[in-house]
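The structure follows.
For this view, one protein chain was removed and the others were kept in their places.
So that you can tell them apart, the chains are marked A, B and C in the order they are listed, and the count of residues begins at 1 in each.
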Amino acid sequence: MNLLERYRQVRSTTESLAAPLSAEDQLLQSMPEASPVKWHLAHTSWFFDTFVLEGLPGEPAVEPDRALLYNSYYEAVGPRVARARRGLLSRPSLDEVRAYRRSIDERMARWLEPGRLPPARTHLVELGLAHEQQHQELILTDIKHALHANPIGPAYGAPAQVGRAAARAITWRRYDERIAGIGDDGSGFAFDNERPRHRALVPGFELASRLVSAGEYLEFIRDGGYRRPALWLSDGWATVQADGWLAPLYWSQEDAGWSVYTLRGRRPLDPAEPVCHLSYYEADAFARWAGARLPSEFEWEVAAGEASAEGAFLESGALHPTAATADGPAQLYGDAWEWTASAYAPYPRFRPEAGAAGEYNGKFMSGQMVLRGGSCATPRSHMRITYRNFFPPSARWQLSGLRLARDP
Amino acid sequence: MNLLERYRQVRSTTESLAAPLSAEDQLLQSMPEASPVKWHLAHTSWFFDTFVLEGLPGEPAVEPDRALLYNSYYEAVGPRVARARRGLLSRPSLDEVRAYRRSIDERMARWLEPGRLPPARTHLVELGLAHEQQHQELILTDIKHALHANPIGPAYGAPAQVGRAAARAITWRRYDERIAGIGDDGSGFAFDNERPRHRALVPGFELASRLVSAGEYLEFIRDGGYRRPALWLSDGWATVQADGWLAPLYWSQEDAGWSVYTLRGRRPLDPAEPVCHLSYYEADAFARWAGARLPSEFEWEVAAGEASAEGAFLESGALHPTAATADGPAQLYGDAWEWTASAYAPYPRFRPEAGAAGEYNGKFMSGQMVLRGGSCATPRSHMRITYRNFFPPSARWQLSGLRLARDP
Amino acid sequence: MNLLERYRQVRSTTESLAAPLSAEDQLLQSMPEASPVKWHLAHTSWFFDTFVLEGLPGEPAVEPDRALLYNSYYEAVGPRVARARRGLLSRPSLDEVRAYRRSIDERMARWLEPGRLPPARTHLVELGLAHEQQHQELILTDIKHALHANPIGPAYGAPAQVGRAAARAITWRRYDERIAGIGDDGSGFAFDNERPRHRALVPGFELASRLVSAGEYLEFIRDGGYRRPALWLSDGWATVQADGWLAPLYWSQEDAGWSVYTLRGRRPLDPAEPVCHLSYYEADAFARWAGARLPSEFEWEVAAGEASAEGAFLESGALHPTAATADGPAQLYGDAWEWTASAYAPYPRFRPEAGAAGEYNGKFMSGQMVLRGGSCATPRSHMRITYRNFFPPSARWQLSGLRLARDP
Partner (left out) sequence: MNLLERYRQVRSTTESLAAPLSAEDQLLQSMPEASPVKWHLAHTSWFFDTFVLEGLPGEPAVEPDRALLYNSYYEAVGPRVARARRGLLSRPSLDEVRAYRRSIDERMARWLEPGRLPPARTHLVELGLAHEQQHQELILTDIKHALHANPIGPAYGAPAQVGRAAARAITWRRYDERIAGIGDDGSGFAFDNERPRHRALVPGFELASRLVSAGEYLEFIRDGGYRRPALWLSDGWATVQADGWLAPLYWSQEDAGWSVYTLRGRRPLDPAEPVCHLSYYEADAFARWAGARLPSEFEWEVAAGEASAEGAFLESGALHPTAATADGPAQLYGDAWEWTASAYAPYPRFRPEAGAAGEYNGKFMSGQMVLRGGSCATPRSHMRITYRNFFPPSARWQLSGLRLARDP
């Protein structure tokens, strides 16, 4: 698939994700950390407008209003509307945003004809596509949070028939101490935060064969997991008390038992499905309760290097994690992001992208934790073994679960 | 006009006010105190559903989801979505809300045929119509606030040609001390907070012939009005500093001079137009600066009793206060609400409405100040001499201005 | 008693109130609204320094540090340390503050010799004494709040033997409609907010013979008073829920029954004692529950005009309200302040004191309610029939109770 074909595929995937939603739905913003779907549609277009098209011969400068409305956090590009106020942008209308997308697509299509784009910009197109794929996942996690905020609990997609199978028992695989090569080897696109490839001493460890299941997490809850401070990091325990956490986000306990709100509406909790929508604090507390720990991101990368990169990604259409059906190591990719014990930090000799794109990753290397492996909302082509996702330890609205590790 | 005709007129006015707005616009909520236009459309229908229709022979109970979503503050009616979260209700859609309105209108129309409605419910229809007219004004003030929150400053209506004339000089009219009859005399519909009519001793006073103008308010600003604590109530001064107030809401100072954001977009400030979008604190500080004071609500009612009830109301289509063109007493009605020096309190021997409708007014009689006279967003038929509007002293998003009073 | 004698008496009373407290106790500040006892000692001295001594021949200007540290809220006098940070002033030490008091006393004593003080300043000495008496009450209510914040609940004074008697049944006295003279008649010292004396039409009313008792308030609690929104003002109900109120401040329910924290430590609640430490919201809700209402401040003043000005004041040494032992009208003065239904507003033609002392009362005439009659922490010589105390409706740390009124 050449670059133009890939551009078209990525862009149309974004639109198909927005398609089930009305203009009203697409304006919803339920918390500062989440953005309206319409804003995602516009921002991803603005990204190509700003980082690829502007400055090319004959291309106009980005319109000031668009820079003001659709710049996310690039200080070097100029002022922007406060993140928490994106839900107030009824204008430009969804139709105008769609027209903006189309105009960008037309301009991009001309430049993506073979031989036209200056080579130095090709990487920025790749970056723009990877960027748009990140927003595809955010479209799903943000609208899930927003629809859930409505007391009548509307769904994003139609209910699906869900088969139920018992989860396979966890088995453990042992990995010996090694000096491992970590990070991007330059063979394809990667974000700057995956570079440079470097060596790290990884002590021997054992890794569980699958993600932790909802049923296992229920045991933690029933054993008083949310009431025992000894299981928690200090910041986590403070959050449990301040926010009144009793279970993962979207779980609810009624007379009939536990249910979970999904993008296809609320349904009974399947004990075999992976637990997700956990904060780092909850993942860490569960691991402590289980007599284990979270893996480091290096451990995960060592293990993933020996496994196939297959998994339940966005293309599966499941929109929710499903039970592991294979022997381990299973679910390293897809289903749910895996919290690691690693703080999000630069690799040795890290250098950010040049220019304003250098704000993409580096400036967030503080106060966040790394997640690995992608989820059922991640496009398959977006994922790779060196991919580093990151969120604050209190974040729960992503499809974040966990896998256990332990010392040999 | 009979009750059915009035019902239809009021309901269609509401819809015409919403008509220029897209579904996206109608979902906007820019602060907890303001509601989405769509919610106003639904809530006013729910009011008839709950207080008039429910319980009539053959009429169904209010659907639980609607009670949950569209109840504003009636504790006796049951739980409701938090006020600050009304902007998250993308579902039911605007089309569904409109269909709900139509279904209520059809059911109401049947009951409003002559002789059908039990007499005890006629008053509740009147209450529902007065209630809906209050929300008509809120539709305008709330959407004004919401559109203004968009950095590109979109307008509600098309720009209008605005004639400019100098404001007439203020003259003063003297009123002698008297024992005045205050409050509703029972000759037509009135809210419970206007009753019972009672006598009050009103010392002699003088009242200005018109509202304070923007030009006069500019003098206050230029004289350091927002920098001199001696002019302010203590709570007002604290608010000026905490919120960084430098001028009325919607005013902006650029190189070209002062401009004002209106429902028809931003335009140069006309010194002759009445100042509005003032808090009580600002109105009080201006009066002190001017060597005068705010009138009490009794003084206003005494003066209004000698004046005609005409003024620039919603029907004028101006959507913004305009300069007084007549000799005084002018502008007692319409243009801009007049802050009074009176705290919102019950009249002697006040009794709230029976039932849940008793929560309409009485429970808000704390911490608010009375405004009188209506504005250019108030329907003419909604206003009367005994009408008491009320808002917290810090509120600025209503069309609130002031008229000066002084002691003889 | 001449002015010098009165000065000495008032000043020594302040010191005797502070005497049981260590330097550590006197530094406590448990909330922004309450000040350290040491600060009260210094501020009241600074008041004489600034408003009486400065400017007299040969007297030095107030030292800048003292103006910075001990000015409460006089904007005209200059900047000052934020109110919430008064508890951080370990320096100057308590000993230095006491020395400052003594130096002021010596300078004042010279000027208070007969014939020395310019007549224009005599009123300011009176104001300073009244001011200091207000701070005497605040010393007690502020330290009570601060000591109660300590989990071990230390006491201000030694426990006292408390006799117990049943409360007399409430009887009602009727007052006919009248045009009443309200406010200060100029025969003695009064604050500016008590002036000018004016006439008001007071409709007929009935007033209860004593304060509401703790036992009566317990009935309200047991009848679900804190769980029934229909009994509450909207702001009050919001406060009940936000702050988790279940009873008056300082009440606690244990297995052994209800107890109350007093300045003499915690002790079993006496059903006959007046309920106090109520917010306006609670007083209002109780009155509604009881089928009655709060009196207006004019009604209180009419009733007090026919009663003797005796009561259980500071000099009684009780430091806590005690049961009414006389037939009504009883307890109009002393025991506990009585919340009235009147918002704190200027009397007609009110003029504040000249100069910076004009900030004493007038700028607080917004958002507060009037209380009448004084408490067991008020010096007897400080109280008079026209005295208007005022606090925000949510305030509970004052000795505030209520008396019922009703319409005939």
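In this text, a residue touches a chain if its C-beta (ideal position, glycine included) is under 8 Å from a C-beta of that chain, and two chains touch if they have at least 3 such contacts.
Owing to the predicted nature of the structure, the values given are computational and were not obtained by experimental measurement.
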| item | value |
| --- | --- |
| Displayed chains contacted by the hidden chain, counting the whole assembly | A, C |
| Among C:Ser90, C:Ser103, C:Thr122 or C:Gln253, residue touching the chain not depicted | C:Ser90 |
| Options C:Leu69, C:Ile104 or C:Ala395, residue touching the unrepresented chain | C:Leu69 |
| Where the missing chain touches chain A, by residue | 73, 75-76, 179, 198-201, 203, 229-230, 232-237, 280-281, 284, 341-343, 345-346, 348-349, 359, 363-367, 393, 407 |
| Positions on chain C contacted by the hidden chain, ascending | 22-25, 27-28, 30, 65, 68-69, 81, 85, 87-91, 93-94, 146-147, 149-152, 154 |
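Keep this in mind: only the chains that are shown with their structure count from here on.
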| item | value |
| --- | --- |
| Most distant chain from chain C, judged by the mean position of its C-alpha atoms | A |
| Chain whose averaged C-alpha position falls nearest the assembly-wide average | B |
| Whole-Å gap separating chain B and chain C, where each centre is the average of the chain's CA atoms | 37 |
| Distance between chain centroids, defined by C-alpha means - chain A, chain C (Å) | 58 |
| Cα-centroid distance, chain A relative to chain B, in whole angstrom | 46 |
| For chain B, residues contacting two or more additional chains | none |
